[in-house]
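Below you will find the structure I want to go over with you.
Only one protein chain is missing; all other protein chains are in place.
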Amino acid sequence: MQATLALDLAPIARADRWRPAELAFWLIPVAAYFIFPENLVLLTQIAITALFCLSLDLILGYAGIVSLGHAAFFGLGAYAAGLLAAHGYGDPLIGLAVAAVVTAVLGYVTSFLVLRGADLTRLMVTLGVSMMLYEIANKLTDITGGVDGLQGMEVLPVLGQFEFDLYGKTAYWYAVAVLFVLFWVARKLVHSPFGLSLKGIRLNVGRMPALGAPVNGRLSTVYTIGAAYAGIAGALLAQTTQFVALDVLAFNRSAELLLILVLGGSGSLYGALLGTIVFMSAHHLLSDLNPQYWQFWLGALLVVIVLFARDGVMGGLRGVQRRLDAAFGRTK
Amino acid sequence: MTTYALQTRNLVKKFGGFVATNDVSLNVEAGARHALIGPNGAGKTTLINLLTGFLEPTSGDVILNGEPVTHLAQHQRVKRGLARTFQINRLFADLTVLESVTMAVNERIGIGARFWRPIGAYAEAVDEAAQLLATLRLLDLAHEKTRNLAYGKQRLIEIALALAMKPRVLLLDEPAAGVPTSESRELFETIAALPRDVTILLIEHDMDLVFRFADQISVLVSGALLTGGTPDEIAVNPKVKEVYLGEAISV
Amino acid sequence: AEPLKVGMVLPMSGPFAAYGKQIENGARLYLKQNNDTLAGRKVELIIKDDTGVAPEISKRAAQELVVKDKVDILAGFGLTPSAFAAAPVSKEAKKPMIVMNAAASAVTTKSDYILRVSHTLPQITAPVAEWAAKNKIRKVYTLVADYGPGQDAEAQFKKTFTAAGGEIVGEVRTPVKNPDFAPFLQKIKDVKPDAVFLFVPPGEQTVAFMKGFAERDLAKAGIRVIATGDLTEEDILDAVGDNALGIVNSLQYSEVHDSPENKAYVQAYYKAYPKDRPNYMSVSGYDGMQLIAKTLEKTGGDASGDKFVAAAKGMSWVSPRGKIAIDAQTRDIVQTIYIRKVEKVAGKLQNVEFDKIADLRDPGKQ
Amino acid sequence: MSELLKLENVRAGYGDAVVLEDISFSLGEGDSLALLGRNGMGKTTLLSTLMGAARQHSGSLRFAGEDLAIVPAHARAHRGLGWVPQERDIFPSLTVEENLTVVATPGHWNLQRVYDMFPRLKERRTNMGNELSGGEQQMLAMGRALMLNPKLLLLDEPLEGLAPLIVQELLSIIRRLTEEGGMAVILVEQHARQILPLTRQALVLERGRAVYCGDSETLRADRDLLDSWLGVAAH
Partner (left out) sequence: MTVIFDGIASGMLLFLISVGLSVTLGLMNFVNLAHGAFAMLGGYVCVTLLNRAGVPFLASLPVAALATALAGVVLERTLYRRLYAATHLDQVLFSIGLVFMSIAGAHYFFGAQQQPMVLPEFLQGQFNLPGLDIGIYRLFLVVLSLAIAYGLNRLVRGTRFGAQLRAAVDNPRAARGVGINVERIFTLTFALGTALAGLGGALGVEMLGLDPSFPVKYIVYFLIVVAVGGSGNIMGSLVASLILGVVDVAGKYYVPQIGAFVIYAVMVVMLIVRPQGLFGRRAAR
C-alpha cells in the first residue's frame, strides 16, 4: 500500500463535502423570503422551475442525453396532480408521489426510444414524444379541459396544516422544501459511482461498454429518475397555481428549460439552480420594465452571456474564481 | 488437450462488398502470449472488434473460454473477463486520471450503479486504482485531467483502463504506439508481469517487442489467416517476410 | 381621493401580442379622453405581460398586482386560461376583475368579482348559425381547429343550426398548428356543401384557409364561408386580403358600425394610433374603462370588491359597438351581435353589418 | 543550402500555458532535422507552433524569409509547410480520394504518385476517412501532406502504426525526398535509432527546452547523451 501513501486521495475522497459556499447558497431562499415578501409567487415558481431544471441537468448535464421534450414529464406530473385534486384527492404530498410514479413509468418506457441515435435524433425523438402527449391532452378535452384548462382543482393544506394562501407563503416553503430534499438526493447521486459512470458515458459513450458498464441500463435509469423529478416539479406547479392548462406540455416550456440549463451551466447542479434564478429574474424584471419588447433585452442578455462566459453562469463564476485565485496567488 | 481461452470459428465480416475478415478460425491458448501481425488494413483491429462485440460479425462464431459469446453485448463479454485497449485512444477527456481508473474499477467490482454513497466511500476501489497508477508510474498525474496530458501518457491510461478490468483475456491493439521506446519496454514488462493465467492477444507493428514478448504468432493478410506458429517459425517464413516483415527481423 | 390603481394582465409579447396591444390601446384611449381621471380619481394603469399562454404567469402577475402593487381592480386577460388562473386571486382578494377578451362561457363563474365586457364564444357563434339557417343555407360543413374553443364553437353552431332546421353534412377538426389546409379543402370540395362554417385561431390560419379556398375556386363551386367575426377582425383582414370578400360572420363590433359614438371612437383611435386599426378588442379595453368610470360614479369612487360589483351589475351604457349592459345575474355582457359581410369600403376591407340579433345574453349559460 | 526556416528564442504553448521556452534553430532547403524527446516534452507543440495551431508567445519564426507570426494558420500550408499530425486528423466525411485532392497543389506529387507509393490507399479510395485502419490513416495523412508539394514537411511520428515493410519503404522515401527532391523535413520520432541516420541535424527537447541542438551523427555516436535524454542506449 505504499503507492496510496504517496498519493493524496483527498480530491476524490472528499469531493462530496458540503462547501461553505453551498451552505451560503441555501441561505438565499430564506433571505429571499424576508427581502421579497411580495414576490413569493415568483420565488415559488423559480423554485419549481429550478427543480424542473435540475431534472434536465441530471439527464443532460450528467448523462449527456439532450432533450427538447422534457415538458412531457412536467406536464404529465401536473395533470396527474391536477386530476387527483380535481377529483377529491387533494393532499399535496400524495399528489407529488403519484405524479412521480406516473412520470417515472412514462420515463422508463420512453427511455428506450431515446437510447438510440445521436444528439439531434434524441432531440427530435424527445420532442416528438412530448408533442404527441400534447396532442393527446388536447384531444381529451373532457378529461383535461384542453387549452382552456382543467377546472375544479381543490388542493388541501400541506400536511393537513398549512393552507395555500393569497400571499403564497405556504406555497413558497412547500416548493423550497421539496426542492431542497430532491436537490440533496440528486447531489448524493452525482457524487456516487453511478454519477461518475454517467459522466463517463457523456464523455465517451463508446468506451463504457469496454469497461463492462451497461450503458443503456444506466441511461434508462437516469432518464427515469429525471422524468420523476420533472413530474414532481409539474405537480408542484399545478398545486401551487391550483390550475393546469395545456401549456404545461408545450414545446416552449421544453425549449425554455433547455435554455435555462445551458444558461446556468449544464453538468453542475448549482448551474441548474443559478440558471433558473438568473433567467426568471431577468424575465420578470425586464417584462415589468417593458412589457412589450422585453424579449429583446433578454435575448441580448443571453447572447452576451454566451460570448463572455462559456458554460453559462457557472462557467463564468469559475472563471472569476480562477482569476481571483491567480490574483491572490492561491493554488488549488 | 489444450484449453483455448479464445476461439473464432469461420468468422466473416463484410463492410458492404468489402470482406475485412475472411473466414478466420483462430485459437488462442489459455495463458498464451499471442501476437497478431499483418500488413496495414489486414483486418487485425476488425478482428478485435468482432471478438469484443464492438462489431457484429456477418457470420461465424466467437468462443470465450469454451462458451459462445457471439451475440453477447460488449459489457457482458467484459464481465466474463475479456478486456481490450483501443488502437486510437478512447478516453474521458474531462475526468482526472484517477477518476477514470476508479470508474473502471467500480464497474469491475460491480458497484458502478451504486448511487447513495459517494465515490470516496468505496475506498477499496480508489486504492486499487491508485495502485494501478503506481505500477504504470502515473501517480504524479493522478489528479490531472486526461485532456491535458501528452499523447504518450494518454496511451498509458488506455492500458490502465483495460488492466483495471483484471481481465482473464486481454486484447491489446498496438499498445505501444506513441509510447517512447524506453517506456514501451517498461510497459511491456508490466504487461508481461501479469499472472500467467491471463491470456494476452497482442497487435503490434514493433517487431522487437513482438518477438521478445510473444510465444505464439498469427499472421493475418487481407482478412484471412496466412499462417501461425512460434516466433522462430514466423521469423524465417519467407511468405511472411515478403508481405510483412521485409528486413525487420534479421535472425 | 387616492389614485385608483388598475392592473392589467395582458399578452404583450408572444403570438398573442396583438391582443394585448389592442386592448391596451382601447383602455388608454378612454383614459386619455378623460384626463386619466375616472369619477374624480386619478387612474394609474399598470400593465403586466403574461406572454399569452402561460397561466402560471397570469396568476403570478395578478397576485403581484394585488399583493405588491396594491391595485384596486384587475383587468385584461387575453385568453381563457389566464382568466381561469387569475380568478382565485380576485376571489380571495375580493378585487373586481374585468375580463376584456377571454371568451369561454364559464369564466365569469369562477369568482363572484368577475365582470366581462367582451363576449363569449357561444354568443358570437349562435347568431351566424341562426342567420345561415334562415337564409337558404341548408347544408353546412364545419371546419374547426381541434382545441377547446374550436370544439365549443362547433358544438354551439351545430346546436343552433340544426335546431333551426339546417343540416351538417360533414365536420372536420384540424390540428391547431396547421400550416396547410389543402387536404381539408379538397375534402370540402368533394362534398360540395352550401357553406363552410369556419373556426380557427385568428391569424395566419384564417389567411391560409382563405388563400386555399380561393386557390381551389371553392367560391365558384357555390360554397360560401361563414365564421365567427373574430376571424375577420380588422387587424387580420388586410392580411387575408381580397380573398376575404364575401365571408359572412357575426361579432359585436365593426370599424364601420354606423353610430355617432363609433365615428368619434374610430376618429380618436386613428389619431392616437395611426398605425393600427381599431377592432373589437380595443373596444373591450375602452369599455372596460368606461365600466369602471360609470361604476365608480355610482359608488362615489369606492372600488372595493363587493360594492363595485354590486354597482356594476345591471349597468348599461352606449359603447362604440352600440348599447351594452352587464347581466345582473351572471355578470356577463349583454349586447347586440351583428351579422356582417366582408366588403370593400373606400378601398379598405370592412365588415359591413346587414343584420343583427339584439340584446343577446350568453347562450352558453342557458 | 539557403536558409528556409529560422527560429529564435521561441516561446509557445496553449492559451496562457507555456510549453516551449527559448527554442532556436535553423534549417536549410532540403535539410532534415530529427526532433527527439520523451513523452510530453513539447515535440508536437513545436510543430503546432510552426503551423499556427499552438500559440506563439514570443520570439521570432521566419520561413522562407517571411515572419510566420503574421501569416494566418491556413496560409502557412500555401507558403510551403506540409504537416502530418500525430493524431493523423483524417477528415472522416471525405473519401480517401477527397482527403487527398481537397487541397492539392500542382507539383511533383500528384494523385498518381501518392497511389504508387501507397497502393493500399488506391484500393480503399472510395472509403470514407473514418473507415480506414490505423495504418491506412497514417498513410493517408502522409499522402495528404505530400499532395501540397511542400518545401518543408513536418512529420509527427509518421512510422507509428505502420507495418515493418512499409516503415522500411517510408524511410527510404523520406531519404529520397530530402536528398533528391530538395524537400526539407522535420521528423518527430520515438525511435531515435531509426531516424538519426536519416537526418542531418537533431534537436532534443527536455521539458520544453532544447538540451541538444547539433548534428545527428554526433548524437548518434554519444550513447550517454542518448541514454540520459531518451533512454534508448540499450538499443
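Annotations
The first chain written gets the first letter, and so on, giving A, B, C and D; residue counts start at 1 in each chain.
FYI, a residue touches a chain if its C-beta (ideal position, glycine included) is under 8 Å from a C-beta of that chain, and two chains touch if they have at least 3 such contacts.
None of these values were measured; they are calculated from a predicted model.
Among the displayed chains, contact with the absent chain in the complete complex occurs for A, C, D.
The chain not shown here is touched by just one of A:L258, A:I277 or A:L317, and that residue is A:L258. For the chain left out of this panel, the touching residue among A:T144, A:T170 or A:Q295 is A:Q295. Although one chain is not displayed, chain D still touches it through residues 51-53, 72-78, 82-83, 85, 89, 91-94, 98-99, 101-103, 105, 128-130, 144-145, 148. Within the complete assembly, residues 66, 68, 113, 116-121, 123-125, 127-129, 131-132, 135, 138, 206, 251-252, 255, 258-259, 262-263, 266, 292-303, 305-307, 310-312 of chain A touch the chain that is not shown. Along chain C, the points of touch with the absent chain fall at residues 13-15, 17-18, 21, 146, 172-180, 182-184, 186-187, 203-205, 207-208, 211, 214-217, 235-236, 238-242, 275-276.
Everything below uses one rule, namely that only the chains that are shown with their structure count from here on.
Touching chain A and chain B together: no chain. Set against the C-alpha centre of chain B, every other chain centre is closer than that of C. Distance between chain centres (mean CA atoms), chain B to chain C: 73 Å.
Computed centre separation for the pair chain B/chain D is 29 angstrom, with centres defined by C-alpha atoms. Chain geometry summary: the mean Cα position of chain A and that of chain C are 38 Å apart.
Contact topology of the protein chains: linear, an open path with no closing contact. Pairs of chains meeting the touch criterion are A-B, A-C, B-D.
The residues of chain B lying in touch with chain A in their complex are 52-54, 73-75, 78-79, 83-84, 86, 90-96, 98-100, 102-104, 106-108, 111-120, 122-123, 125-127, 130-131, 133-135, 139, 142-143, 161-162, 164-165. Of all residues in chain A, those touching chain C in their complex are 38-39, 41-42, 45, 135, 138-139, 141, 145-149, 151, 166-168, 237, 241-243, 245-247, 250, 287-288, 291-295. The residues of chain A lying in touch with chain B in their complex are 1-4, 6-7, 9, 11-16, 188-189, 191-197, 199-200, 203-204, 206-215, 217-218, 221.
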